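One protein chain is absent from this view; the other protein chains keep their places.
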Amino acid sequence: MTEASPETLVIRRRRPMLGGASAQVGLLAIVAAFWFVFSSLAPGFLSSFNLFALGRSLAVDIVIGFSQMVVLATGGMNLAVGSIGVCAVMMSGFLLQDLGLPIPLGLAGALALGGVLGWMNGIAIVKTGVNAFIITLASASLFLGAMLILTKAVPYNALPPEVGAFGRLRLFGVVSPLLVIAVAIGAVLVVLYRFTSLGRQILAAGANPRAAAMSGVPVGRVIVISHVLSGVLAAAAGLMVIARLGAAMPATGGEEWLLPSFLGPVLGGTLLSGGSVAVIGTMLGAALVTTIRSGLLVLQIGNFWLQLFLGLILLFAVLVDRYRSVYAERRSVGPR
Amino acid sequence: MTTLTIESVSKAFPGVQALDGVSLDLRPGEIHALMGENGAGKSTLIKIITGLYRPDGGRVLLDGKPVEFGSPRDALAAGISAVHQERNLIPRFSVGENILLERLPTRSGLVDYDTINTEARRYLDLLDRGIDTRVEVRTLSVAQMQIVEIAKALSLEAKILLMDEPTASITEHETAALFALLKRLRADGVAIVFVSHKLEEVFAIADRVTVLRDGKNAAIGEPMADMTRDRLVSLMIGREERIAVLGERSADLSTTVLEARNLSTSVGHRDVDFALHRGEIVGLYGLVGAGRSELAKALLGGAAVTGGELRLAGKPVHIRDMHEALSKYRIGYISEDRKAEGLILMHSVRKNIAVTIWQKLANALGLIGTGAETRAVQPFVRRLEIRTPSLGQLVGNLSGGNQQKVSIAKWLAANAEILIVDEPTVGIDIKTKTDIHELLGEISRAGVSILLISSDMPEMVAVADRILVMHGFRIVGEVANDHHYETASKAIMARIHAVGDAKPAAVE
Partner (left out) sequence: MSGLLRRLLLVEWSGLAAAIVIGAVVLAFLSPNFLTEFNIYVMLRSFCVSLLVGFAQMVTLGVGQMNISVGALGGLVAISFGGMMEVLGLPIIVAVPLALAIGALGGLINGLLTERTGINGFIITLATASAFTGINLGITESIPFYNMPPALVAFGEQRFLAFPYLLIAPVIVAALLGLFFARTVPGRQLLAVGGNPQAADLSGISRGRVIVLAHVLSGGLAAVAAVLAVAQLGSAQPTIGADWLLLSFAAPIIGGAALTGGYISVLGTTFAVILIALIENGMVLAKVDPYWVQFLLGALILAAVWLNRWRAVRTGTG
């Protein structure tokens, strides 16, 4: 029996500023500011072609971010987002090109594979108690390797033409249906976390697994479901890339998705420690990243500096959030 | 020779005033006991002395000069060493290395393990020759780890030594060795603060005693020679603020809702037998380490049942986990560690109360409307008089008492029929304590059966209908409760002390 230790109260006191509604408005303002800057420097930024390309890219980034976000909600992380994505890509290529299945079946098969791979991650984590970092680090390699062995890294270039056509489709001249799908997925996630029992249970399990378990939440089941969801979302992102490219390429995803999968959620206010998600924030975070990428491309600054920029932005964002929390903490407690 | 003076020190945390103008004066060459119930403020005071906390008010004086410790290192440097309640050892390091961690000896730049072993051996031999200084600490038993911690504190040759429940996990033999050691240190002029709730030990070894109650002094440095057992106990629990006995109790307690027969568990329980009836409040009393919380957790699937059986409403059951306990058997559990296990501090009051009923609140589409949760939760907030600015307030910001009410509310919301309540009023002020006791009485009258685990004797005597006494992971007796503190507490303590005969006493 230990005495209550009141000091732990203080740490829990604040939600991160990045998560509040005001912070999301702030993020939106930053995105808008970048748009303003880029369009002033390069009028081509606002061309319908660029906006369309930006929208498509954004859709993929958003869904990749969601894939990571749903696992962050449980207090873990999913390093296999990219691997699951590329596995889904090649699976749909196989189903559509080699087996000649109708498109809905091909897509469904890819999503199902994503779910299964996610399920494997979830089960491994829950049954072995090993933390998600290691399990998904290993499974990322496992899945990627298996995919390469099975497909010999041969791309599928002869997919049904409707796939590529869908990717080139433009609504109102600028909006890609992919973006609409991404936003729709976001809406579903908002409903999940705000209006369903399952969503609340996931957040409870992520915030404090022990307390949640003690309150009757089936923590293990909820974690597995989150990983399944993550896998399906990663697969969905992969399918979007196929639509964009018009082909199923084994170079999709992989480690390339690692940073973007964190950028969206973290910039948007999802806590790394679990228990709190920001769906809109993730979309805005992805928007910031895509905007900058697109802007640098249009300004022909060279993709190279993009990496540097992204890293610095991430650092800056977490630093700002951290100092805001620390400042509030200091004000309320006094010197320690 | 060093004197340590605590002058009117205060410390507050959000929602609770842990210490309020507390004083203590420590003289060289004495063993000074620091006593008080759980939540009285002892650990907070220790943490201030050892530099983990800074006081909000008052001063700490060393040899008459005010000092301010910015960190534990400062306290160490000032000659204060401590053995804390929690283990502070590096699991993969050897015993010797742990003991000398502050000042690893080197020879030509490299760590000198020979010296480490001989030095550590010196201090360890004062307590237990059987522990090898070269083995990794993680292979030791809990008792042995505690010995290592004590040896470590001793090796610092501090002028002021604080010991927080040092005998909690060690054997009588080791305790005797420790006491002999402390007496020698006292003769050498060391000042020792000895925190313990074991009255016999305090009477055996302390020169003077300071008692804390609800964050304030109940006694400052009174000589043990003038102290009696009864007076010490009353100082700790505060006779004027006697906990009120519950009002009329349910007459009919005949339906058995839960029964344990010859239960043994994987964590060490043996032949546990007891029954809980509808509407009854059965107390489970025991000291630290008696195995009560472990029994509760075992009942809820936390540990394996290795023998005997558990029956609910007459039928044998096997509970896998808390989820099953709640959804299938309507059993709720209020954990003693409410911050880590009872509540989700970063979530709102609304969510914390509704957590047990989310699945029920969902409509046909599986959705829970924004109003539904609030409507479900509001009645309980009102009934329990939970003080919160809004339902959206983060639970972490509430006071301890209100937090506990939230923790209880969620089980009321879930319509639990059986409630296992573990140390419900630790660290909570007297007024809220009474509220919670009345609440327990009220819900038991409404038909909820309660198993109350507590080491708070006055609480137990005031609230429980009957009291099971637990010691060493067995039930060693049952006491019918006449709600009179003197007689009931004597009967209970007699059961615990009789255990030396290794025979559980008969029901009185």
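To keep things simple, chains are lettered A and B as they appear, and every chain counts its residues starting from 1.
In the analysis below, contacts are C-beta pairs under 8 Å (C-beta built on N, C-alpha and C of every residue); 3 or more make two chains touch, one makes a residue touch a chain.
Computed from a predicted structure; not experimentally measured.
Listed by label, the shown chains that the missing chain touches in the whole complex are A, B. Of the candidate positions A:139, A:201 or A:252, contact with the hidden chain is made by A:139.
Of the listed residues A:108, A:123, A:183 or A:259, the one in contact with the hidden chain in the full complex is A:259. Although one chain is not drawn, its touching partners on chain A can still be listed: residues 77, 124, 128-131, 133-135, 137-146, 148-149, 152-153, 255, 258-259, 262, 266, 272, 302-312, 314-315, 318-319, 322-323, 326. Within the complete assembly, residues 71-73, 76, 84, 87-93, 97, 101-102, 104, 106, 109-111, 136, 138-139 of chain B touch the chain that is not shown.
Here is the rule we use: only the chains that are shown with their structure count from here on.
Chain A and chain B, compared by their mean Cα positions, are separated by 43 Å. Listing the residues of chain A that touch chain B in their complex gives 1-10, 12-13, 15, 191, 195-198, 200-201, 203-204, 207-208, 210-218, 275-276, 332-336.
Every residue of chain B that touches chain A in the complex is listed here, in rising order: 13-16, 18, 38-39, 42-44, 53-54, 56, 85-86, 288, 293, 321-323, 325-327, 333, 335-347, 351, 354-356, 358-359, 361-362, 366-370, 394, 396-397, 400, 410, 414, 423, 426-427, 455.
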